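With one protein chain removed, the remaining protein chains of the complex are shown where they sit.
And then chain A:
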Amino acid sequence: MSDASFLSLEKLTLAYGDTVAVKDLDLSIRKGELVAFLGPSGCGKTTTMRSIAGLLTPASGRISLDGVDITRVSANKRSVGLVFQSYALFPHLSVFENVAFGLRLKKMPVSDIETRVTAGLKSVGLSKFATRKPAELSGGQQQRVALARSMVMEPKVLLLDEPLSNLDARLRLEMRTELQRVQKETGVTMIFVTHDQGEALSLADRIVVMLNGAIEQIGTPEDIYNRPVSRFVADFVGFENIFAVEGGKLKAANGPIALSESLPPDTAGLAWRPRMVTLGSGPFQGTVRGASFSGSTREYLLDTPLGAIKAEEDAGLAAHQPGTELSFDLPVAKAARLERFG
């Protein structure tokens, strides 16, 4: 095992009966890494996590953890923690007993259990709530109990399925910091699922973008944000002007357009964020159809022979009125180069 593949998924295919949910997935995760699974609903994030945890047996492929093939190891022997989206706390047990549950099964000495649970509750700020039942806690507190319950087991990998989705905005920010802190303090390898690109960008060391049961792109937050490689990822992270490229030419609504610069042969598309579009000069013409002001910037929607174009300028610049003709440019140097346009 190299350090780069503490947890690795190889050609993993996951199915529910005849429905294939995840196909031929390959992924390697380093020890201590904080990885985000990002993707639209139904793309297979939960399914992948459940298979890592051992709750779903792969149709084919291999999972290995810390140098051991765990594909056939049962869920209760994997040292993988999972924090459920629904928390899944045990309603009949106190907060303390919820957190102690796994330790008691390990037949750990009672005094050690006491110490660990107390420390675990302290680290999530719930020391005062040890004797309460889960039903007597807020959603955020329940979530923290679930986190502590998994953490005290000192799992090799901790999986979190949408850990922040049920929280309000303020608590979400708080828990984000909390998660990051716990992860840095303990050095646990962590994978979390999210729908929210902001969350993924701000928390993760690496982001895995999934679509239709396959990985679209893996990269650092910078990679994903600045250098999306597929149309889907570009769209997902806010590149709103996306064009296919064929034979080195841009495929626009009014036909192919030759580009000023030559592109690598594997270029399948180009994408620009609204603020990458140059307004007021350039080879193309468009009519302002709509404008909206958002504080620091103005956003324009242009009708052009290439199709609709979204552009953005500093609000400090003079506004362009709807109906005006404008010249504009799509600078190839700034564009994200897409390798896939499916």
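Structure notes:
What we mean here is this: a residue touches a chain if its C-beta (ideal position, glycine included) is under 8 Å from a C-beta of that chain, and two chains touch if they have at least 3 such contacts; residues count from 1.
By our rule, contacts and distances are computed from a predicted model.
Selecting from "Quinol oxidase subunit 1", "Anti-sigma regulatory factor", "Carbon-monoxide dehydrogenase small subunit" or "ABC transporter permease", the unshown chain of this assembly corresponds to "ABC transporter permease" (UniProt protein name). Across A:K45, A:R116 or A:R149, the residue that sits in touch with the chain not pictured is A:R149.
Interface note: of A:F6, A:F101 or A:F192, the residue touching the hidden chain in the full complex is A:F101.
Mapped onto chain A, the footprint of the missing chain covers residues 53-55, 75-78, 80-82, 84, 86, 88-92, 101-102, 105-106, 149-150, 153.
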